[in-house]
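The next block holds one structure in the form of structure tokens; read it before the comments.
Showing just some of the chains, left in place.
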Amino acid sequence: MKLVTAIIKTFKLDEVREALTALGIEGMTVAECKGYGRQKGQTEIYRGAEYVVNFLPKLKIELAVDDDRVDQVIETISQVARTGKIGDGKIFVLGLETAVRIRTGETGSDAL
Amino acid sequence: MNHLLRKATGASLALGLPALLMGNAAWAQDASPAESAAEAAAEALGAAADVVAETAQAVAAVATEPSLSAGDTAWMLTSSVLVLMMLVPGIALFYAGMVRKKNVLSVLMQSVFGAGILSVLWVAVGYSIAFSEGNPFFGGLSKAMLAGIGPETLSGTIPEYVFVMFQMTFAIITPVIILGGPADRMKFSAAMVFLSFWLVLVYAPIAHMVWGPGGYLGGDGVLDFAGGTVVHINSGVAALVASIMIGKRSGYGVENMAPHNLSLTMVGASLLWVGWFGFNAGSALSAGASAGVSMINTHVATAAAIVSWSLAEWMVRGKPSLLGAASGAIAGLVVITPACGFVTVSGALIMGLIVGPVCFWAVSGLKAALGYDDALDVWGVHGIGGILGAILTGVFAVAAIGGEGKSGLIDGNPGQLILQVEGVLLTLVWSGVISAVLLKVIDMTIGLRVSKEVETDGLDFALHGERIHD
């Protein structure tokens, strides 16, 4: 099993969720985050003062998936979340040693 | 006035009565009918004449000794309520929206507790220093604890208690305005001690000089309809002094100190705008022509300043901001405050159009050039806007609006300008010097500034034990 983590633009969430659901992915966890990268920050001005906001709002999606679905998932996310403009985000894949469904205690693939 | 008139009428009738009855009695005896009738009539008429003379006197007295007007009282009660709303929650929210989230509650607390302690002091001594007889700079203590005032005591056509209340709302908001300068880094205890002494040593004397009986500036003929000098220049310069003496916020110019939630600031600015009608039109102290012209002038100057600040920002910065528009509103309200009962609607419009870009420059160009950290721009808006207002009052005042002798430059009285400058300078010096001394003493005793750690953690938890959990 792998834990696929994707940092995406906030307005792409619904599209990504739908595409993943279409693949049969039944669960995911999302958190708000702020990203710093090549995409330039934005400057806000309040009265005289300028504040450069270096961190831009992003969403982080975490999905635990079976090994054999990882490529498909990466492919899907990277297609759906792509706008082609800088700041589209990243996908990171980590090895997942165990997964447990709290409600039932099931582990491994059954837990997903 | 009504009841005095009625009293007079009643008296005349009452006096007339015996005369008439006497006349009747005479007739009843018969002797020389015509004669006695004539005599009786003469007597009756003589008595009646007396009555009329008395009535005339009473009516004349009415002119000099005004009586309670329910209409005026209704408006002044309302105005007091409106000005209180400017402080809680008006300026509290205006400021709270501009600070960082960790300091929001501390800003709100300054307004609430400040309103409490300053009100108590106003009743105890402030009102007396400002509005009782004394020398040209200080009133006396004869009205301390409102001595000698009762429910029936009048001040013009309203109960004096209402006048005390109305003036109290001015006296408690003015010191709190100052705290926008040293915001985010001043100890709560130091702030409250400072405001308390400032009320007594700065606000009350300046109010006495401008509005009090025998006040120095008022006597000279300085025009300040609703407090441009007393409230705005006064608090503005104190804020500048406080900002400089307490030092910059740590991380100033480096860390992101963007206003955390301008919705609050917008609500605060709106309530300031709404409440300011109590402030300005209430300063007419009656519900008549003067209140009417003050209200429309206040509104028009505010509207014009919103437009002019926003357009200036749009041109210079590329985008018109909500904070700009809200700041423009306050600048417009400040500039028209000394002038609202003295200028025409066109004058108010022009004053509003001028103040927008001037204050926009003050909070951006001037502030950046001089490098002080007046956190919420009290000097830039209240100070500069107040000075501009005082001077422009000397330009745009016309006797056709404010009455005999309230003329400025455009009404052929250039001397008024000099008087206005006198008022500005005296206020700058008085408030600036005393504020500096007070702050120095407080710094040497309990200390002005929180520790760096408290500043980093936020004042809400450190000083008040509370947080916003959102």
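Residue numbering begins at 1 within each chain, and the chains themselves are lettered A and B in the order written.
Here, contacts are C-beta pairs under 8 Å (C-beta built on N, C-alpha and C of every residue); 3 or more make two chains touch, one makes a residue touch a chain.
Computed from a predicted model, the values in this text were never measured in an experiment.
Undergrad: Please express the complete complex as a composition formula over the shown chain labels.
TA: Full-complex copy numbers, labelled as displayed: A x3, B x3.
Following the convention adopted for this analysis, only the chains that are shown with their structure count from here on.
Undergrad: Provide the C-alpha centroid distance between chain A and chain B, rounded to the nearest whole angstrom.
TA: The answer is 56 Å.
Undergrad: Where on chain A is chain B touching in the complex?
TA: Going through chain A, the ones touching chain B are 44-49, 51-53.
Undergrad: Show me the residue ranges of chain B that touch chain A in the complex, using the header's touch definition.
TA: Chain B reaches chain A through residues 98, 256-259, 317, 319, 321, 323-324, 327, 360, 363-365, 367-368, 377, 380.
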